[in-house]
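A protein chain is absent from this complex, but the other protein chains hold their places.
In this document, chain identifiers A, B and C correspond to the written order of the chains, with residue numbering beginning at 1 in each.
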Amino acid sequence: MSEERKLAYVMAFNEAVSQAMEADPDVFCAGEDIGAFGGVFGTFGGLQAKFGTDRVVDTPISEQAIVGLGVGAAATGLRPIVDLMFMDFICVAMDQIVNQAAKLKYMFGGEATLPLTITTAGGGGLSAAAQHSQSLEAILCHIPGLKVVYPSTPYDMKGLMMACIQEDNPTVMVKHKRLLGMSGHVPVEPYSIPLGTANVVRPGRDVTIVAYGRMVHESVAAAEKLAADGIECEIIDPRTLQPLDTDTIVASARRTNRVLVVHEAVRFGGLGAEIAAQIQEAAFDHLDAPVGRIGAPFSPVPFSPALEQHYIPSSAAIEAGVREAMFRNKVGA
Amino acid sequence: MSEERKLAYVMAFNEAVSQAMEADPDVFCAGEDIGAFGGVFGTFGGLQAKFGTDRVVDTPISEQAIVGLGVGAAATGLRPIVDLMFMDFICVAMDQIVNQAAKLKYMFGGEATLPLTITTAGGGGLSAAAQHSQSLEAILCHIPGLKVVYPSTPYDMKGLMMACIQEDNPTVMVKHKRLLGMSGHVPVEPYSIPLGTANVVRPGRDVTIVAYGRMVHESVAAAEKLAADGIECEIIDPRTLQPLDTDTIVASARRTNRVLVVHEAVRFGGLGAEIAAQIQEAAFDHLDAPVGRIGAPFSPVPFSPALEQHYIPSSAAIEAGVREAMFRNKVGA
Amino acid sequence: MNISPEVQFDLHRRMVRIRLFEEAAGRLAEAAKLPGFLHLYVGEEAVAAGVCAALNDDDHITSTHRGHGHLVAKGGDLNRMMAELMGKSTGYCKGKGGSMHISDLSLGMLGANGIVGAGSPIAVGAAFANRYRKKGQVAVAFFGDGATNIGAFHEAANMACALHLPIVFACENNEYGEFTPRDQTMAITDIVDRAAGYGMPGVIVDGMDAIAVHEATLEAVERARAGGGPSLIEAKTYRFYNHHGVQNLGLKYRSDDEVARWKERDPIFTLEDRMIENKVATRQQFDDIWADWRAAIDRAIQFAEESPLPTPDQVLVDVYTTGGAR
Partner (left out) sequence: MNISPEVQFDLHRRMVRIRLFEEAAGRLAEAAKLPGFLHLYVGEEAVAAGVCAALNDDDHITSTHRGHGHLVAKGGDLNRMMAELMGKSTGYCKGKGGSMHISDLSLGMLGANGIVGAGSPIAVGAAFANRYRKKGQVAVAFFGDGATNIGAFHEAANMACALHLPIVFACENNEYGEFTPRDQTMAITDIVDRAAGYGMPGVIVDGMDAIAVHEATLEAVERARAGGGPSLIEAKTYRFYNHHGVQNLGLKYRSDDEVARWKERDPIFTLEDRMIENKVATRQQFDDIWADWRAAIDRAIQFAEESPLPTPDQVLVDVYTTGGAR
């Protein structure tokens, strides 16, 4: 039965696209090497064979035109999915994303809808070095007009990707490269997860960990270790980073009184800063410790595994962060 | 004498460039319309006449190649100043800024120096609408390898611009469009202000306002009103946004126990989030109120003055923010 | 080709509408009644008119910072245009876009654009959608000579050719990008030389001659509708006023003589002379046309002036269809 069915994260993405294309002839995909080849990560595998070259389009290496293709087609009534192979390449297409897609509806006084999904692959851990490993989601979350989604499980991947395709606003769907092969329960039938709803991955009374993408799994590993010492972590995965489900996060913070925010992106100016700032605004009197933040150090992503393994936040760092929050001594005011 | 000499913000920029070019033949400028025309804001006025077309170069409308010109020339020994007319256009050149300039030294194992200054004009208030009014500095501050400077006075402009040109790392110097005509004391002789040093614009005991760019002046106006009610604001202008002078900010927060961070950029994910997060980390037990944040609402910049005037944070909003921080009642924990 | 008197009048009327709209906007700007930047299309009317007269309402265009002319030519409502320039809530963009983002999706006008070159990739998207729907619609990307130096133009041109899309690239070569002459920013003289690098036909037309522009566009549009792929049209033209606003500010970057020579070739007056000479029209007919549209412009100004400003609560409206605002 459907409840038993397991699927890899990458195939959950693929299935969402496939089912959306079956349901709606206005959905099409375009990107580099996504057609015959199925995408360098296999995300679009088999779709061109199924839906033809008109609907699954191999493009030139032209990230600006790829996003522009999506903007123009969305503004004129289609529902495009355009792929930017690596998240680092959003920089190449940044004008079309930030100055065009995000702002079109507003600039036109509301007289446009832009049901555009931009898909990309973020994160490190493959020794792909500084230009193929970045986590740039904070940049996108700062831009009004965009929605940003970052699933951590196959189940969320399918439901969120479906929601992105059905959404009438431009969304950026970030896949984590290291999660592509992760297997998990995914229903066969189409379903969508409303954008902007966090998931409580693990309930706990002592401390709240807010984490997304691959860091959810590092957090779960840390939480299991901490549980052995009687520290119960509540793990919240926002899943959608923009809009952010602040209510769920703040409610948890008010209950546990201690929060650690974790992401793979560089700590300075990452989304963790916004989350921490919001928590201390909304739960100031509830906090027994500063909102802690774990993120990458302030450097580009190094190539060598010997360096990268220390660069990417680990469950050990999360564990240490939680312990610091738990056993903090009040210093004189 | 020099102490008396007043100069407009735009001319302080111009003088810094001019004196740097006199002192160092490796300094050159390139950008759109900066040559014969002197730049659309007059920033480069007269420099081509003085230094010739080899050193003050009109370029095609090619933001990627403009920054690339700077990267390549800096890596091979010159000290380029390249201009991106409006800050919104950094999106067009984002790959060269984020993936090339910022990372080159690191990716090459330190074997490169990149004394590159990118200049641009940020901020709203000219009814220039969504693509010519943005404050995107938070994006740049999230990128390791870049330094980001945002002067609020003619004096700081000259000293910081000089520091940028002398700096061996890529810097982005943001001018605020609405400050161009602002006049103030500027010494004739060359001087530079070390990057990463904040300026205490106004000392005060009751509340700390952290503000930069044009918001410094709105904050001063608010502080003057508040002073009439006996509320003494300390205003700190970081001047350099990356690296950020956290020490000065935190020391003030520990003294006043209340902080408001103000910027023109969109509040969500703005630099204020990072500053607030850092303050609550470093001064948790000193805070009598959450760190407040004032920034633009979550929308593109609207065109109509009737809207834009409500969009850009005002001294009234800052005043209200300070009062909220001052008279906050502790709610039950 | 034989352009009928009706079409000649159509071209003329489109140009007159643009001219009067732009002259009025210029006057209002000089009287400080228009906020923001204003890039006037005066002098280049033959291009927008010649191109748009070859299009249907459901064909798409993308435009530039100099976009009023394109929208007027595509049939834009003068009232809503003038109201937008004044930042009023009755404007095309409810006051949120202004001159640089003026648009009318119901006429297929996908917006003026403040980012040089950014419209072309969007036009490629519209052309893709048009072919996808197989209803015979085409897309036209307008852009300046300067815009052909930017990456987005290149990617759009190449992608359109690679995908063989129904699109026309319409270059308004006015020999300047802002205050810098074209020959300082490229080593070629004719933009059309770029067409071969993408594998599309290119043609130079006199951009001061609406009929010539129109004929070239008819051919290119027909090719596009018939599945023949993209074309590039380079219209040699000239803007009579400054890059933005009306008067030259500061430096004189164009000689009086150069401006005067182009003004002699005013696209509207030369068409009128030709139509009169060919006995297609009389001076009186033209006088009536000018008078009619002058009145329409006056009404547009009145409409705009009497319209309300948007209220502050509108700032956060229309960022998203749902799920935004904080």
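Assume contacts are C-beta pairs under 8 Å (C-beta built on N, C-alpha and C of every residue); 3 or more make two chains touch, one makes a residue touch a chain.
Here the structure is a predicted model, which means the values were calculated and not measured.
Visitor: Identify the visible chains that the left-out chain touches across the whole complex.
Guide: A, B, C
Visitor: Out of A:19, A:43 or A:64, point to the residue that touches the absent chain in the complete complex.
Guide: For the chain that is not drawn, the touching residue is A:64.
Visitor: Please identify which residue in B:14, B:48 or B:62 touches the non-displayed chain.
Guide: If we include the chain that is not displayed, B:62 is the one touching it.
Visitor: Can you say which of B:7, B:34, B:81 or B:107 touches the chain missing from this structure?
Guide: Checking the options B:7, B:34, B:81 or B:107, the one contacting the hidden chain is B:107.
Visitor: Mind listing the subunit A residues that contact the chain we can't see here?
Guide: Given the touch definition above, subunit A has residues 32-33, 35-38, 40, 58-64, 88-89, 92, 126-132, 267-268, 297-300, 302-307, 310-311 touching the missing chain.
Visitor: Touching residues of subunit C against the unshown chain: what are they?
Guide: Touching the chain left out of view, subunit C contributes residues 149-155, 158-159, 161-162, 164, 184-188, 193-200, 229.
Visitor: Could you pull out which residues of subunit B are in touch with the chain that's been left out?
Guide: The missing chain touches subunit B at positions 28, 54, 57, 59-60, 62-78, 80, 95-96, 99-100, 104-113, 144-145, 147, 168-169, 195-196, 243.
Everything below uses one rule, namely that only the chains that are shown with their structure count from here on.
Visitor: Let me spell it out: compute each chain's centre from its C-alpha atoms, then which one is farthest from subunit A's centre?
Guide: Greatest centre separation from subunit A goes to chain C.
Visitor: In whole angstrom, how far does the Cα centroid of subunit A sit from the Cα centroid of subunit C?
Guide: 40
Visitor: With centres defined as the mean C-alpha position, give me the subunit A-subunit B separation in Å.
Guide: Roughly 30 Å, centre to centre.
Visitor: Mind pulling the residue numbers of subunit C that touch at least two other chains?
Guide: In subunit C, the residues touching two or more other chains are 93, 95-97, 101, 113-115, 151-152, 319, 324, 326.
Visitor: What are the residues of subunit A that contact at least two other chains?
Guide: 95, 99, 106-107, 144-145 - these are the residues of subunit A that touch more than one other chain.
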